[in-house]
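Report on the structure given below.
Every protein chain except one is present and positioned as in the full complex.
Letters are used for the chains, namely A, B and C, taken in the order the chains are written, and counting of residues starts over at 1 for each.
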Amino acid sequence: MKIAFIGLGNMGSPMARNLLKAGHGLTVFDLNKAALAELVGAGAVAAASPAAAVAGAETVITMLPMAAHVNTVLFAEDGVFAGLGAGVPIIDSSTIDPQSAQAFAKATAERGSAFVDAPVSGGTAGAAAGTLTFMVGATPEVCEQVRPVLEAMGKNIIHCGASGTGQIAKICNNLLLGIAMAGVAEAMSLGEKLGIDVKTLASIINTSTGRCWSADTNNPMPGVLPGAPSSRGYTGGFGTDLMLKDMTLATQAAHQVKQPVMMGALAQQLYRLSSQHGEGAHDFSSIIKLYRADEA
Amino acid sequence: MKIAFIGLGNMGSPMARNLLKAGHGLTVFDLNKAALAELVGAGAVAAASPAAAVAGAETVITMLPMAAHVNTVLFAEDGVFAGLGAGVPIIDSSTIDPQSAQAFAKATAERGSAFVDAPVSGGTAGAAAGTLTFMVGATPEVCEQVRPVLEAMGKNIIHCGASGTGQIAKICNNLLLGIAMAGVAEAMSLGEKLGIDVKTLASIINTSTGRCWSADTNNPMPGVLPGAPSSRGYTGGFGTDLMLKDMTLATQAAHQVKQPVMMGALAQQLYRLSSQHGEGAHDFSSIIKLYRADEA
Amino acid sequence: MKIAFIGLGNMGSPMARNLLKAGHGLTVFDLNKAALAELVGAGAVAAASPAAAVAGAETVITMLPMAAHVNTVLFAEDGVFAGLGAGVPIIDSSTIDPQSAQAFAKATAERGSAFVDAPVSGGTAGAAAGTLTFMVGATPEVCEQVRPVLEAMGKNIIHCGASGTGQIAKICNNLLLGIAMAGVAEAMSLGEKLGIDVKTLASIINTSTGRCWSADTNNPMPGVLPGAPSSRGYTGGFGTDLMLKDMTLATQAAHQVKQPVMMGALAQQLYRLSSQHGEGAHDFSSIIKLYRADEA
Partner (left out) sequence: MKIAFIGLGNMGSPMARNLLKAGHGLTVFDLNKAALAELVGAGAVAAASPAAAVAGAETVITMLPMAAHVNTVLFAEDGVFAGLGAGVPIIDSSTIDPQSAQAFAKATAERGSAFVDAPVSGGTAGAAAGTLTFMVGATPEVCEQVRPVLEAMGKNIIHCGASGTGQIAKICNNLLLGIAMAGVAEAMSLGEKLGIDVKTLASIINTSTGRCWSADTNNPMPGVLPGAPSSRGYTGGFGTDLMLKDMTLATQAAHQVKQPVMMGALAQQLYRLSSQHGEGAHDFSSIIKLYRADEA
């Protein structure tokens, strides 16, 4: 299939490479010339603009930092809409607010195509391995139509409902994730201070009602899980500043629909505090350092 | 075995019945005459005091509301220590603060016996079914010694470490549980407001990084899990006021060891608010009602 | 002086009336025909667009709900910039985010005029009485230039610094105000529950280190201050939803500059919760109802 891919950052580049590996024809665009050159080296064709990239494409994929970038890529004079063929679906894998995703879907429908919100989880490791989870907001028909393309980049393709629900699922999940990780950081720090062996505590939690991904897969206490970021100086994983971005999307979406989120708002501020204390680029489980200041 | 059981409340009564079913000889004590009479009807012998109950017993079990009650039951003039045989272990399944548990262990050791902190999880349903989890703080030898008795009342007997660690494990787990449940309540309420199907959202969370017991086993959103308290008016389950008690033990223990717990302290207050709004006797997942005030 | 006034809502209308009373010539614009007609009845001239309103004006004043409205009023085809004379200052008394105010100032300077951010405090009562406080962001020269116009509508004209600082002062003050009011609500509710006379408690706080405007001028406990909104069913005053708007501006500005605000974020959510429980249109001191649910 002929695919246009726009946005070759830390996530976009490995995703685009997996499409090439799957045998798709790829035209790519990014403002970063070095990123473009790398993909060309891997077999892609570089385009001079989004409009040029999508000319003749059967599917368009965008992977961008924020809604404002998606807006520009779509609506600029030389943007996607200036070159898009009728009926060609746009898959946006950026994590953005649901309201923007719905607005983009409306604008795309008015132009006779479908806009699919398909944010991912799995991080750069999942992007490289082709094991991402895609949360898809689209009609069932469009979801089935784009599934083969997504399957070249990920292993779980989850249909969440109509336009915007992919983003809704992503930010609700990550709101909870951010809260739970802060909770695990508190529970593990408290146990450590009270004198229980932290590995024992983790094993009890992991078979009890406190069990959660943040405890059994990404435990923030160093030494509990040998393979987790906490056991290698919090490198790799999902960065504090990325968690902060998602929690900000979640709390702002909550504001839009007048939904109180007390725990989420506090957790967001704690990741902000952690980032301010120098942990922005470390895995978000490094929030435990806030609580263990006297253990350093 | 000849066992003395002191404290026949909602948890203690079914636990004592399971000991009878397992063929143990049981002498029981409680200030509540009706509760005593019921156990006598089931085959137990009533005693007039803790001292009388433990006379001749090979094991003593206490199941009481607070540390102050344990203190009285042990040290009163006609208390346990007035009748306890040398070397007879005391298993305390009350949920109390770790510091008190350690003090009781020290006082018991000075009298030539062992005090085992063995708080439970599993609620009244687990107590009735004999499927409780016991978190045991004791030496490995004492833990093995009391294991057969505990196995008559529960299915998981977890050795957590030295005296007090059973309580530490319990309050750390429940601190996290209280935080996670509030987080699930926020994530589910936000998703509902933003317009995603709540069952779909739950299924996504349950296979993603937000997965946790509060989402996949006790989801607070009505209709998501047919068997959960949320789908039967929040009856049954683990009451808000009991969660509040455990979170208070956790935050007070944190204060004792100078450990900050920002999320835990906020969650504690939210359960207090929920209780004040009339949910004290309902399952703690009813905290979601705070967030869905405009859905009622 | 010939003044154009755009935005005749609950605040703008009485402000415009005070300009008429002071003898200024007034051309007014609003999308609401009834509001326009009322001002015409008071002596103003109605215009058909912002561009028409500012034609020939020596000063322009805007009083609008959000930055998006200011943006439209300035930049629309028939907006202010389509009719503004060279060197005519624009005074924006809307409460908006500082970054937008600075952007508007830059755009206005490029057109040869000055944009003054001049948000107010004092509410509708202050607007009617002409006793508003204006927090002014502009050069000292421009501040002096517009002072006489502002003095027709307010009694305190405070120069806060360069463009944007009027808005910064406003949102920082209101962030603190929102926190302090929630704090007074907690302190007064706790005192009531513990059994001290609430008037006595207020009088002690007001002469101690807890003293603040929210305790001595707008105490949220009914019966403490006869003239406060709390003593008349929380009518009048500064609405919960307006406080929520300002706290949202403050927390979003904090996000922009990467400043953690834990207390502010929690307070914002509590006003959201209060609004969800039906208090949106009541004075923000009604947040105390959250805490006194069992006193109703």
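Simple rule for what comes next: a contact is a pair of C-beta atoms (placed from the backbone, for glycine too) under 8 Å apart; a residue touches a chain by one contact, two chains touch by 3 or more.
Source: prediction; values computed, not measured.
Student: Taking the entire complex into account, which one of C:Gly164, C:Pro222 or C:Gly280 touches the absent chain?
Tutor: Residue touching the absent chain, from the options given: C:Gly164.
Student: Can you work out which residue in B:Asn10, B:Asn206 or B:Gln269 touches the chain that's missing from view?
Tutor: Final answer for the missing-chain contact: B:Gln269.
Student: Can you work out which residue in A:Glu77, A:Glu110 or A:Asp294 touches the chain that's missing from view?
Tutor: In the complete complex, the chain left out is touched by residue A:Asp294.
Student: Under the stated touch rule, tell me which residues of subunit C contact the chain that is not displayed.
Tutor: 98, 121, 133, 135, 156, 158, 160-162, 164-165, 168-169, 171-177, 179-180, 182-184, 186-191, 193-197, 200-201, 204-205, 207-215, 217-218, 250, 253-254, 257-264, 266-267, 270, 290-291, 294
Student: Counting contacts across the full complex, list the positions on subunit A that touch the omitted chain.
Tutor: Interface with the chain not displayed, on the subunit A side: 262, 266, 273, 276-277, 290, 293-294.
Student: Which subunit B residues touch the hidden chain?
Tutor: The missing chain touches subunit B at positions 248, 252, 255, 258-262, 265-266, 268-270, 272-273, 275-276.
Going forward, only the chains that are shown with their structure count from here on.
Student: Specify the contact topology among the chains shown, as one of line, ring, star, complete or other.
Tutor: Here the contact pattern is complete, since every chain touches every other one.
Student: Name the most central chain, where centre means the mean of Cα atoms.
Tutor: A
Student: Distance from the CA centroid of subunit A to that of subunit C, rounded to the nearest Å?
Tutor: Centre-to-centre distance between subunit A and subunit C: 38 Å.
Student: Would you kindly tell me how far, in whole Å, the mean C-alpha position of subunit B lies from that of subunit A?
Tutor: Centre-to-centre distance between subunit A and subunit B: 39 Å.
Student: Using mean CA coordinates as chain centres, what's the gap between subunit B and subunit C in Å?
Tutor: So the centroids are 51 Å from each other.
Student: Of all residues in subunit A, which are in touch with two or more distinct other chains?
Tutor: Within subunit A, the residues that touch at least two other chains are 258-262, 266, 270.
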